[in-house]
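Yeah, one chain of the complex is gone here, protein chain that is, but the others are all in their spots.
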Amino acid sequence: MKRSFWGRFLRKRLAVVGAVLVMALILLSLAAPWLSPYDPQIQDLNMKLQPPSASHWLGTDEYGRDVLSRMLHGGRISLSVGLVAVGIALVIGVCVGAVAGYFGGWVDQVIMRLVDIVLCIPTLFLILMLIVFLGPNLVNIMVIIGLTGWTELSRLVRAEFLTLRHRDYVAAATALGASHRRIIFLHILPNALAPVFVSATFGIAGAILLESGLSFLGLGVQPPVPSWGNILTSGKDYITQAWWLTLVPGLAIFLTVLGYNLLGDGLRDLLDPRLSEGEPHA
Amino acid sequence: MLRFLIRRLLLSLPILVGITIITFGIIHLTPGGFTSVHMDMNPNVSPDSVARLQALYGLDQPVPIQYAKWFGRLLRLDFGRSFLDQRPVMEKITERLPATLLLSGLSLLLIFGLAIPLGVYAAMHHNQRADRLITVATFVGYSLPTFWLALLCMLLFGVVLGWLPVSGIRSVNHDLLTPWGKFADYAAHLILPVFISAFGGLASISRYTRANMLEVIRQDYIRTARAKGLPRTRVYYLHALRNALLPVITIIGLALPGLIGGSFIFETIFSWPGMGRLAYESAMNFDYPTIMGVAVIGAGLTLLGNILADVLYAAADPRIRV
Partner (left out) sequence: MICWIPGFPKVNLMPEAPVLGLQDVEVSFSGQPVVRGAGLHLYHGRTAGLVGESGSGKTMTALAALGLVPFPGKVSGSIRYGGRELVNISETEYEKIRGAGISIVFQDPSQALNPVLTIGAQLLETIQIHRNLPIKEANILALESLGQLDISDPQERLKNYPHQLSGGMKQRVLLAMALVCEPDCLILDEPTTALDVTVQAQMLDLLERIQNLKKLSILLISHDIGIVSEISDEINIMYAGRIVEKAKTAELLKYPCHPYTVGLLNSIPRLGCRKQPLLSISGFPPNPAELPSGCAFHPRCPRAIDQCRTHDPELKAVGVRTYACWNPYEHD
């Protein structure tokens, strides 16, 4: 009854929907410079707050800029915030978790107590402070979201390492004189990647949501650089006259986050055998 | 049990101290700051008076000494005075805390009151239409940007329909209302913030409950319970749910920091006079004593929440003795 990974993946309709959404948004963002009908920064005050039409598919904003072009370029920003932030979180989380889980003992104790401390600071509060004090620019936002998002990952990786480090192939590598670094990264890590991968997928969804939330408070990527968050934020003041300025970016954020969440859930079902084995008894 | 509580409380003290060090470090080791925000733009302020102001607040001393002084005052439960309006930080926090606790408490109740039955129902109808519907709804639920949803709801219920107030905790004419009217006024102001802030949690807790239920109902003891002749509903709601809820209890503890400290987005949107907005305002104004006060109280509540979750867990799971 064993099917191939892709065969099983395709049977999960929701996961496929997620993958299609994610792929579509990535492709649209990559192709933004070629797809955009207008320059996203060009203002045309004669064309202020135009509803969607044949020349401006998604209408224009309060400066007469083309919303479609701004959305396409904003997508690049939102997606790169998600990817870079999760990348940073991934590097820190994997290293911290790997060291704690691999060495165990007091190293593990010390590291995990420190993680506990970080976990007890409300993440959003920490982010708020860091952004206010360091200033809200794209790089800071990516780094800050990444710096505050690694704790869950490190716990996950630690748990994997705690079980994997007693495997025979690790003992064999140790006996052959491999260095700790080599064992951690070459022998154990590849076997611990499945849950990390799933968690990273959810992490991207979370980071995109977080950036837009921060933009909403004026703490995200700053205008005139377009991000979905700040298009929505400046649009909300015109919500009664220009509904598309609120609706379009909100929907874009929603669909992207939905895509990553569906994809992550599908991957988890496939990669985590606990959830897909056996039948319920009742 | 008492020994466990004391041990846990003692263990959380170093964590609390660690949190204050991190927060203090972020505030004082980063560029920019209180005096630059309030003075740099003002041509009437001489460098001399900036220095005097910094000396007044002790900002000219080395950071470790500042921290030691602050910590010394904290031991006497003195959070200092706000840079912004010179009022004691303690006072500012105590007047904001009830509003946040009210909002978070009600959302938590709503989350657990709705999410758990929903998750159980989905698990009972695993892979049937009801389950698929709930699954899709939960994905939509935790993918929706809540501030956007808040905006749309404010527009719909507040502006278009005019059914609900969209900001603050009470109306302008609140003091003129009858006791019953005051209660109704509070309730009306609470509806949107509570529902919106519960929204994301609702989706994830129900999904989590469903996953736990699905795992539990594969256990042998569920089959035993069915084989004794117990009806399906009793098996699900008594035998399976008690086991499936154990991990959910831990989630309550983990949900607390989000609800207390992360509420500033909702509180800002709904102009809710709570801790989240206090944190936001104090951070934006570089009001150090208030930021530190909020951090201590927020972290303290979080740690208490974790201990509470542990105690509940021990009470619910006979295999764990404390």
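Brief remarks on what is shown
For reference, chains read A and B in written order, and residue numbers begin at 1 within each chain.
Here is the rule we go by: a residue touches a chain if its C-beta (ideal position, glycine included) is under 8 Å from a C-beta of that chain, and two chains touch if they have at least 3 such contacts.
Just so it is clear, the model here is predicted, and its values are computed rather than measured.
Contact with the undisplayed chain is limited, among B:62, B:162, B:179 or B:318, to B:318. Screening B:12, B:66, B:104 or B:243 against the full complex identifies B:243 as the residue touching the chain left out. For the chain left out of this panel, the touching residue among B:74, B:191 or B:230 is B:230. One of B:54, B:171, B:219 or B:250 touches the chain omitted from the figure, and that residue is B:219. On the side of chain B, the interface with the absent chain consists of residues 126, 219-221, 223-232, 234, 239, 242-243, 246, 316-319, using the contact rule stated above.
Operating definition for what follows: only the chains that are shown with their structure count from here on.
Chain A and chain B have Cα centroids separated by 22 Å. By the touch criterion stated above, chain A contacts chain B in their complex at residues 14, 113-114, 116-126, 128-130, 132-135, 205, 209, 212-213, 216-217, 232, 236, 239-240, 246, 250, 253-254, 257-258, 261-262, 265, 274-275, 278-282.
Chain B meets chain A in the complex at residues 14-15, 18-19, 22-23, 26-27, 30-33, 126, 135-136, 139-140, 142-148, 151-152, 155, 159, 211, 214-215, 217-220, 222-223, 225-226, 232, 235-236, 240, 257-258, 260-262, 264-265, 268-269, 279-280, 283-284, 286, 291, 294-295, 298-299, 302-303, 306.
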